[in-house]
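Quick one: structure below, then a few questions.
For this view, one protein chain was removed and the others were kept in their places.
Chains: A and B, in written order; residue numbering restarts at 1 for each.
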Amino acid sequence: MIVQLFWLYYAVPMLFGINLGSNWWIGVIAIGLNYGAYLSEVVRSSILSVSQGQYEAATALNMSSFQRMRLIIFPQAVRMMLPEFGNYTIQILKGTSLVSLIGLTDILYYGDVMRSTSLSLSPLIYLTALIFYFILALPLIFLTRKAEKIAKKGVAS
Amino acid sequence: MNLNYWSWDTFFDALPVVLQGLGITIGLTFASYLFALIFGFLWTFLRRVPNRFIHFIVTWTMEFIRSTPPLVQLFFIYYALPVIPYIGISLHPFACAVLGLGIHFSTYIGEIYRSGIENVDKGQWEASTALNISTWDKWRRIILPQAIPPTIPMLGNYFIIMFKEVPLASTIGVAGIMLLARSYGAENWSYLEPLTIVGIIFLVLSYPSAVLIKKLENRFNKRFDKNQIMKDKGAMQ
């Protein structure tokens, strides 16, 4: 991830001669490239893990393939996806800390600026930064746990 | 695409420079992985302490470490730890990185151990109790030998994941390939080639490890798939 981020940061403007406007887009692209693949894999495998019997039952009730996907397969797959999405969202949140390295002004960037003015404050600064991240992650942690519970209840027949 | 900026001269000039850091990068991967493997055990056992308060503290400490960025944790260890009054210790960047990455990933590894232990058949615990095996022997001879092997592929995956995170250590001055590439870039005012080298090295090294782990996975799945064992038995008879 960090390798891709730096590579994009230096390579894109050179190779393609385009300036993406701001490094913000570089961050977005690096994170998107990294997690997009994971997330589509989550979607794919959740859909595949809905059992064959569910397809057959839907067919036996004369559903069209679109109805089958919309009413039967996808709702079950989503229940399996959600906890994974929660986990990956936390990963992405963590990943965003890297963008300070390409000069974006995120939490960590301000932390660094403050540290350079007062070295003795750095324990406080970094602890605060960590707590900030944790507070941002907390709702995701709770949502993920909740999604896990729902998934356990709603899927196994 | 504009390739005018690409220079093979720079590429081959940078290659030996960057490669000098390879030993450090790989060494750091192994060291922090080992650290995480050991520390993971600690979490797992702390969580089993039958005290709700300790359980709560341990669970949330793990959650905290896991859901905050390893980069910030590295900074904390590197910049903040030395200046904490009284207990402040100043560590070599390499040691900081081992500590930081090791602790961060130990929370994931601990989770893997836990799932391995939970998957050991309940009957095995009961049988060990029935046979009056001591707690120490129960863990050492009965539970862990069954709990760990099925988790090996997952543990292997984390080796690759950690390998990919190791360049983070360049930010606190560990002179792995990433740092060397960036300083080469700064000196020669061309980042593209050295960073491309870093990218290639990571691709080249993680692909075979991923294949290796896939193989391991297949082997262990086979070994621990009970149906397979039954089938093998059936075939022998």
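Quick note on the criterion: contacts are C-beta pairs under 8 Å (C-beta built on N, C-alpha and C of every residue); 3 or more make two chains touch, one makes a residue touch a chain.
Following the convention adopted for this analysis, contacts and distances are computed from a predicted model.
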item: Listed names "Ferritin", "1,2-phenylacetyl-CoA epoxidase subunit A", "Ectoine/hydroxyectoine ABC transporter ATP-binding protein EhuA" or "3-oxoacyl-[acyl-carrier-protein] reductase", matching UniProt entry of the absent chain; value: "Ectoine/hydroxyectoine ABC transporter ATP-binding protein EhuA"
item: Omitted chain - touching chains that are shown; value: A
item: Residue of A:Met63, A:Ile92, A:Leu121 or A:Leu136 in touch with the missing chain, whole complex considered; value: A:Met63
item: Absent-chain interface as seen on subunit A, which is shown; value: 51, 53-54, 56-57, 59-65, 67, 71-72, 75-76, 79, 153-157
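We adopt the following convention: only the chains that are shown with their structure count from here on.
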item: Between subunit B and subunit A, distance of the C-alpha-averaged centres to the nearest whole Å; value: 20
item: Subunit B residues within the subunit A interface of the complex; value: 1-3, 5-6, 63-64, 66-73, 75-76, 79-81, 83-84, 164-165, 167-168, 170-171, 178, 182, 185, 191-192, 195-196, 198-199, 202
item: Residue numbers on subunit A that touch subunit B, as the complex places them; value: 1-4, 6-7, 10-11, 14-17, 90, 93-98, 101, 108, 111-112, 115, 119-120, 122-123, 125-127, 129-130, 133-134, 137-138, 140-141
